[in-house]
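In this view, the complex is presented without one of its protein chains, the others remaining in place.
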């Protein structure tokens, strides 16, 4: 990418790199702009449930981080976020060569934000929605 | 253990072993009896979020499997389970040397079961409840 | 309306009229087409919580029915629906002269459908999103 990444992207990426689980799973931050964040994960057969599909907890892991970072992207600098709770509906088996969680903010508040994520499975150039999450995110001012 | 494992335990364990993500994370099936299943995971610093706590998605991974297997444990043989949806509240930071998800069935149905899990962090001989999940589980007859 | 109502509208309305709580609350079915249903409720000061806002349970009542009917609208004739579970985030105080729950289907299945609703408060010609729901709906073939 020739152009320098936006401030939003840099802030999100700095936190993303501290989430060691993202490296362990091989997840990538593919989009981070004001109010919208996407995280992508390639299929790995060591992350599955009993039928060979990506485990719902791993689907949740990328969707939860995408929601948290979407909330963070809409807050002023100097904040951190924590997930209060989330709910995920598994719409279809998590079957594909890669998975992408697209999150957006539906309410941005000083203390609480609400975000939604949809997770898509990619296969043979097609995308299928496999999960829908709603998350409540708590904002905390960073200790400096 | 001198006594042979119960039928319930054997059935659950057989499926648990097929969940490759459990091996990848180092999770163990520590209890599986009629209506109750517990899964335990030792802390690993490659499974954390940005503050060094276990990532909520990983907490969910063991809680979701515990819920699914609790539902399975209450069904007649020859069934498999799929998670329809779950909701998790993160009660405290996932800080500890190990984590245990204890799930139980609150409704067992032919098609749909509802399970609850609590996740505890273990540290210095103490246990703290860090998360509470409610999950809806779908039962499918195994193809033979 | 000069044009005759669609089949979908007639089917939904027939069931809506059997929901006695809708009449009791004064809720109206304002839209019912394939995959989308809206229900509207005028503010009443006998339906509030302690601050004079519409009670979250009443907000849920119209959103839940809108979700159920959105699911029903996407099923073949001869089905009924039951709510398995729902989750609602209250985004802002339910303050307004009227409220409208707009639901749509995000997964339509033979047994289970997943719907989303957003609830808007109307005041002085403006609309504010006050709640977001995700619901899992069970389809049952009507006994004839």
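Letters A, B and C mark the chains as written, and numbering starts fresh at 1 in each.
Everything that follows uses one rule, which is that contacts are C-beta pairs under 8 Å (C-beta built on N, C-alpha and C of every residue); 3 or more make two chains touch, one makes a residue touch a chain.
Keep in mind that this is a model prediction, so the values were computed, not measured.
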Among the options C:62, C:75, C:115 or C:139, the absent chain makes contact with C:62
Across the whole complex, the chain not displayed is touched by subunit C residues 15, 18-21, 23-24, 45-51, 55-58, 60-65, 80, 82-90, 93
It is residues of subunit A that touch the chain not shown, namely 84-85, 87, 111-112, 114, 136, 138
In the full complex, subunit B touches the hidden chain through residues 87, 89, 91-92, 106-107, 114, 116, 129, 132, 134, 136
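The rule is short, and it goes like this: only the chains that are shown with their structure count from here on.
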Comparing which residue numbers subunit A and subunit C contribute to their contact, where sharing over half means same and under half means different, the two sides are same
Reported most central chain by Cα centroids is A
Per the C-alpha means, the centres of subunit B and subunit C lie apart by a whole-Å value of 34
For subunit A, residue numbers touching 2 or more other chains are 87, 89
